[in-house]
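My structure is below; once you've seen it, I'll send some questions.
On to chain A.
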Amino acid sequence: MQQLKANLIEHIKTSFKDAREKDYPNENRLDFYVNKQCIPSILTYAKDRLGYIHLSHIAIVDWLEDGEIELIYIIWSPEEKIKMFVRTRVERENSVMPNIDMIWRQANTYEREFREMYGIQFQGLEGEQDFLLEDWDGPPPMRRDFDTEAYADDTFFHRPGREDAQDVREAITKRSGEEIPDFAKKYSR
Partner candidate 1 sequence: MRDKATTLYIGPQHPGITGNMMVRVKVEGDTIVKATTEVGYLHRAFEKLQEKRNWLQSFTLMCRFCVPESDPMEESYARAVEAIEGREVPERAKYIRVMVLELARLASFMLWYGGQNGSLGLYTMGQWSVGDRNYILDLFEELTGGRVYHMYIWPGGVRKDLPKGFEQKVLKTMDYLEKRLGDYDDLMFDNAIFKKRTQGVGIVDKEKAIEHGVVGAVLRGCGIKSDIRIDDPYEVYDKLDFEVPTAEGGDIWARALVRRQEARQSIRIIRQVIADMPGGSFYNKIPNPQKWKIPAGDAYVRTESVRGEIGMYIASDGGLYPRRVHLRGAAYVHGITLLEDVLVGENLADISAIMNSLGTCPPEIER
Partner candidate 2 sequence: MELLTHILGAIATVILAFVVGMSYGGIVRKITARVHNRIGPPWYQNFIDAFKLYGKTTAIHHGWMQIMGPAFLMVSSVVTLMFIPVLTNGGWFPNLNFEGDLIFLLYLMVFGPLGMALGAGQTGNPNSAIGVTRGLSQMVGFEIPWVMALVALMIQFDTTSITGLMEAQAQSGTWNMFSSPFAFIAAVLAMLGMFRYSPFDIVGAPTELASGPVSENGGKYLFTMMSSGSIFAFVKLTLYVDIFMGGADNLVILLLKTFSIYMIPVLYGIVSPRYRTEQAIRFFWGWPLFFGVLALIYASIF
């Protein structure tokens, strides 16, 4: 596997000069950090030349402290049995990513979701604006600076009784007069 990985690093490095790699020696995993413009070309190269034909996942992480959002394209080769992570970071605000749904059709779904949930635009992305949400006028909700609890308190009714974190068991015993055995008391708060 190390031999395969070395080959892979060499191939990628010759075609994409500024790619940095990170190897995980004991796993079938290899990371590449690239620029966001390289994404379509490196994925096409990996798919057509290197046999990484399966786009397993596009993961997205919001690094609020760094002011960046990281996208991780995870591709898989059935022959070499290696997971390749192609990672890139973009600015949180007003960033435009290249679109890869002509390489793998299912990327379209991911991109529609990221557009809605993180506010990242993709060049020439087709599909309706609304994906999971409807009539949403707040900030993109999956970003870390969106406070879902405050929003929920604001928008929805809450049934009273939740906030004091009362033990249900105690409440029930008070009502029915049942006794809690000692061994069970340990678990009730």
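Per the selection procedure, all candidates are chains of the complex that A comes from, given by their letters.
Keep in mind that, in the parts below, a contact is a pair of C-beta atoms (placed from the backbone, for glycine too) under 8 Å apart; a residue touches a chain by one contact, two chains touch by 3 or more; residues count from 1.
All values derive from a computational prediction rather than experimental measurement.
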Judged by that same contact rule, which candidate in 1 or 2 sits against chain A in the complex?
1
Going by the contact rule at the top, pick out the chain A residues touching candidate 1 in the complex.
27-29, 53-57, 59-62, 72, 74, 76, 78, 81, 83, 85, 104-106, 108-109, 128, 130-134, 141-142, 144, 146, 148-149
